[in-house]
Each structure stands twice: as structure tokens, then as C-alpha cells.
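Only a single protein chain was left out; the remaining protein chains are all shown in position.
Then we have chain A:
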Amino acid sequence: MLKVEDIHVYYGAIYAIKGISLEVSQGEIVTLIGANGAGKTTILNTICGLIKAKSGQIRFEGKEITGVATQELVKRGLTQVPEGRRIFANMPIYENLELGAFLNKNKKEVAAEIEKVYDRFPRLKERKNQLAGSLSGGEQQMLAMGRALMSKPRLLLLDEPSMGLSPILVKDIFSIIKELNQQGTTILLVEQNAKMALSIAHRGYVVETGRIVLAGDAENLLNSSEVKKAYLGG
């Protein structure tokens, strides 16, 4: 479904991604794990068209998408829940959700889609007229995910959804990710919480300073000594 081939990404003079290739097949949860600063966010942003790669190729559902504008990719079914949620804090919850369906001009469909998000995240419904900035961290993450779902993505990129959340909320969020996947959304999940991510993923890649250093089935990675030592605390 998604095929990234040998991308190189720079921030000015900083060489952030030094030739990365990865693949996500339809129906999978694939996770990218790695320490802070390894380049995970940069990879997701490059896939989404928010950053341009210097070289390399990205294909989505068989079509080359390198250099395609982000909003066009959203239309084609690829979107991202960005790191740090990035909700529109000064707007009410339902407007955040409406914006998620910006490309859908059919008001009825949008309203129905908002109801679906409310069913999935009842907390959002209770607070639908509240400003998004007043939500707790966990609720903001739910809003960010709900907002992304409004565009009915086939491939959803998630950047550190567990960041800053309590262990109970982390469990909730991960079970929702799993549920989304079972309902047909393919997922590329970036996490620093390697254990949780590998426990729901099918496959994983380990990123270190702009390169992939390890790849394989989630289960194998979870049991590999390198991953254990570096990311799972021994």
C-alpha cells in the first residue's frame, strides 16, 4: 500500500534521513520505533508531503506521491495524526472535527461522520461545544485521532499517540488503534513506547540517527536482544 524507497531528507544543512526504505501493506499495523531525534517524525512528514525529500521515491497504492501536496494526499486517503496532537485549541471540538472533513462538501455525510467519531469517543460528544484547548491530554489525543478519521483515511500515520499520557490512557489509545485497524484502516505508528507499539503491530522498524538499523516481525523485535537492551530497559 505504501512503499518508501531510499529517501534522503535535509533540514538546511542537517542531514536528517540518510536513505530509508520501508513498506506498509494493506491491513497492517507497522511501527517505527527509535529514540528522540532519530528521524521518525521527519519520515512521517515526508510521506505526508509536509517536507520534501532530496531524493528517493514514495508510492501510495501504486502511484508515485513524491512531491504531491499534502491536501491532495488527504483526498487520496492518506493522513497523519501529528506529534503533539496539534488540535485547533481555539475552536470547539465539533469545529475541529468539521475541519477534518474539509474536503467533503456534503454536510449530511460530514454530520454522520461526526456522529461516528462521537460513538467511538463518547467523551468528545459530552464536550462538543467546548474549546479544544480545554481538553485533557488524553481527550486531545482522541480529538486528534477523531479529526483525522473524518477524512476516512485508508492509511493513517500516527506520531507518538501515547506521548504524555497516563498508562491507563495509553492502553485505551492503543486498543482504539487496534480496533481501527481491525475495521480496515492500515496504520503506520511511530512510537517511543516500543513495548506497547510492538505488542499491537504486525511488523516494526527500528530507526537510529536517520537510518533503519533493524526490521522484522513485531514479535521477533520484541524478543530481540538489541531492542530489549536499547528500548525496553534490558
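For this structure, a couple of remarks:
We adopt the following convention: contacts are C-beta pairs under 8 Å (C-beta built on N, C-alpha and C of every residue); 3 or more make two chains touch, one makes a residue touch a chain; residues count from 1.
Operating definition for what follows: contacts and distances are computed from a predicted model.
The unshown chain of the complex is recorded in UniProt as "Amino acid/amide ABC transporter membrane protein 1, HAAT family", chosen from "Gluconate 2-dehydrogenase alpha chain", "Isoquinoline 1-oxidoreductase beta subunit", "Cytochrome ubiquinol oxidase subunit I" or "Amino acid/amide ABC transporter membrane protein 1, HAAT family". Which of A:T31, A:T46, A:T79 or A:Q141 touches the hidden chain is settled by the complete complex: it is A:T79. Across A:E5, A:E23, A:E61 or A:E95, the residue that sits in touch with the chain not pictured is A:E95.
Chain A meets the missing chain through residues 45, 48-50, 69-71, 74-75, 79-80, 82, 86-91, 95, 98-100, 102-103, 133, 147-148, 151.
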